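All protein chains but one are shown in place.
In this document, chain identifiers A and B correspond to the written order of the chains, with residue numbering beginning at 1 in each.
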Amino acid sequence: MPDHSDGAVRTRRRDLLLGATSLLGGTALFAGGVRAEDAKIKMRIGWWGSDDRHQRTLKLIKLWESRKPGAVMTAEYGGLIGYSDKISTEFAGRNAPDVLQISDNRESLIAAGRLLRLDDYIASGQLNLSDANRSVLETLKVDGKLYSIPWGLACGCFFLDATVFGDLGVALPGPNWTWDEYAEIARKISKAAPKGLYGSADIWAPAGTRAFYPFEFFLRQRGKTAFTPLGKLNFGASELTEWFTFWDDLRRAGAVPPAEVTALENGFETSPIITGRAAMYPINSSIASSLQGLTKHKLIVMPLPHGLGSKALPGPQYGPFVNTNMQIYVNADTKYKTQAVQFLDDITNDPEFGKIQLMSRGVPLSSKIAAMEMPDIAPIEQSMVDMVQFVQTHATSQYVAWPKSGSQIQDLMQRAHQEIAFGQAKIPNTVSKFFDEAGLIID
Amino acid sequence: MTPSSISEMTRELRRRRVRQWRGVLLHAVLLGGAFCMIYPLLWMIGSSFKPDSEIFTQLNPIPKSLDSINYARGWVLGTGVSFTTFYINSMIVCAGAIIGNLISCSFAAYAFARINFRFRRIWFAVMLGTMMLPFHVTIVPQYIIFHTLNWTNTFLPLIVPKFFAVDAFFIFLMVQFIRGIPVELEEAAMIDGCGRFGMFTRIILPLIKPALVTTTIFTFIWTWNDFFSQLLYLNTQDKYTISLGLRQFLDSSGVSSWGPMFAMTTLSLVPVVVVFIFFQKRLVDGIATTGLKG
Partner (left out) sequence: MGDNTAGYLFLLPWFTGLSLFMAGPTLVSLYLSFTDYNLLDTPNWIATQNYIKLITQDRRYHTALRVTLTYVMVAAPVNLAFALGLAMLLNAKIAGLSFYRAVYYIPSLLGGSVAVSILWRQIFGLGGIVSQILALFGIEGASWVSTPSHALWTLIILHVWQFGSPMVIFLAGLKQVPAELYEASSIDGAGPWRQFWVITLPMLTPVIFFNLVLQIINSFQAFTPAFIVSGGTGGPLDSTLFYTLYVYMQGFGNFRMGYASAMGWILLVIIGVVTGLAFLSSRYWVHYDDAK
């Protein structure tokens, strides 16, 4: 049973620790006393990230523990490299943390019943999602059920180098831009810029995962989805050909770099927008502040272009949707389901938690918390919030979750793009090969 | 002085000059090679003094200014955990692994190299076979064993197996070295009434010192750099080692701290280089004095 009254129950020691962070504004009251059931709580929480996120998350844990004297939440965290392998092994050995962040293979874990279904807790009010955008929650559901909440919202987007736009006298687009306008701008920049600087980065990158979502957005703009509810592909050769041709034309026109330049990227640190080779760069918005930290140029965040050709299509035909890779889950094996769900609720709705986290994992799920944080954040993050809110208010059409093989289809897409970009196959061959191999994967 | 002895002298002089030139040439080649070898290190040290925004935009390895902020930011992380802990933990794991490997692998190697027991060839093949399966396919069952033993988040999975000769590499290395020692020595000792164990400790072990030194160097370096098994079995920061600490700076979706990562990588190389230099000296003055063979 959730008991929000113990929000006031804190120990002196915890207060000192929290006071030192000076983020809590000294609202704490001393009430002493350890509740027997809290003292027995020994939970584990796992996440990945870098120093900034670690610091903030540890503060969240301290705040949470201070409200449950005696309870312990052990932090198991590190960098991204190897994180998902470790988590997978722990799941295989039935020793995964009670609460955890997962970025890969959630579909498999859900299918195997390893992640806690949250719907009952939402219904009973233990998890309050009333300040969250409906369309966002819809995109997270698997077979109509919710297993995770976003620990910060993000979306596939374009980063634009406003400095380059300014220097070359190219007008910045608005969030309503269409694919045709995008292509036009990319061409214009390539023409005006010195040799070696291209209008935009290509849509595929060797180490990125950005090849599939943009295509999914593109499909939705054509009234399609990537997958059927049964996990089959829900698009045909014509859509795929159109997509590949769009990018191939840009490549031939020199609006996006040739393949060997794109393949140089190994993570966004080495992306063309940082190495000064492109003025626009498609990737997930969650990296906004770190991307900005790597360059002295001013960056802004723009949603992916929409529309069919030059026509901007509103309503159900709006392609992009908010998709976040920072989601938090509860291990179905946990002994502390109530407490785990309560932690999820706290990080979603509690203003004190919000003040600690800010935008470290993306835009807060609760619109109230997001609005509260706006004055405290950097310009690039404000630009990110604007974009995410633009997308979540425009995205209305039904979303179909990926099947277990989704990530393999994404890999396939990546390689198909590369084949064309490196000139190793003609588009029609690549398209038919794509469907052949996808057939093998999905069976 | 006869003409022939004069021509002999000029020939000698010429030979000496050729030798000198050859020495200069040798050093020129070695130094040139050394530059190629060490360039990445120089580049990394250079990067460790750069702000993040310069690391990827400037190809020039020499930083514009020497700023040691990355070292300060890297050593004590924002979370309060410091590399002091990581160094101590790495040292513990390395020491355990070295002792374990030296003892257990030399025992096994002696048996394989010198004792003619039944099924020796088969067990030797099995031993080599343990190196041939890619480790990714045994990770999960191995994890389950250590989890069942309740050893996760301790150093035990990283140290205990070393006492049971799981590193076939070192067994095989020592086997090769033992087989290079003439058997006559042991035959003589056997006549003097020396038992198996005595022969092993008094004759074999001193003679395979180069192999033992090599084992020490490699175990240290590989354990120091090992990432995956340490990641798998160590969960909390108080148990973290250097290689886990170093990966902590990177985050594909957030604020990576490349500068501190390079700074700490540079520092993490110091013990390894020291160990290498110290022990490779042992390699040099190793066996030459024992005068066997021949």
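Rule of thumb we're sticking to: a contact is a pair of C-beta atoms (placed from the backbone, for glycine too) under 8 Å apart; a residue touches a chain by one contact, two chains touch by 3 or more.
Note that the structure is a prediction, hence the values are computed from the model and not measured.
Only one residue from B:44, B:99 or B:267 touches the chain missing from this view: B:44.
Among the residues A:49, A:69 or A:267, only A:267 touches the chain that is left out of the figure.
Contact residues of subunit A toward the unshown chain are 81, 84-85, 88-89, 91-92, 104-105, 108-109, 111-112, 114, 206-207, 259-264, 266-267, 269-270, 407-408, 414-415, 418-419, 422, 424, 437, 440. Counting over the whole complex, subunit B has residues 23, 26-27, 30, 33-34, 36-38, 40-41, 43-44, 47, 55-56, 59, 103-104, 107-108, 110-118, 120, 123, 126-134, 136-138, 140-142, 145, 161, 163-166, 169, 171-173, 176-183, 195-196, 200, 210-211, 213-214, 217-218, 221, 225, 227, 246-247, 250, 261-262, 265, 269, 272-273, 276-277, 280-281, 283-284, 286-288, 291-294 touching the chain that is not drawn.
One rule holds in what follows: only the chains that are shown with their structure count from here on.
Distance between chain centres (mean CA atoms), subunit A to subunit B: 40 Å. The touching residues of subunit A, when paired with subunit B in their complex, are 44, 48-55, 58, 74-82, 85-86, 89-90, 92-95, 267-270, 274-276, 284, 286-287, 289-290, 293-296, 325-326, 360-361. On the side of subunit B, the complex with subunit A involves touching residues 52-53, 55-57, 77-79, 139-140, 143-144, 147, 152, 227-228, 231-232, 235-237, 240, 244, 247-258.
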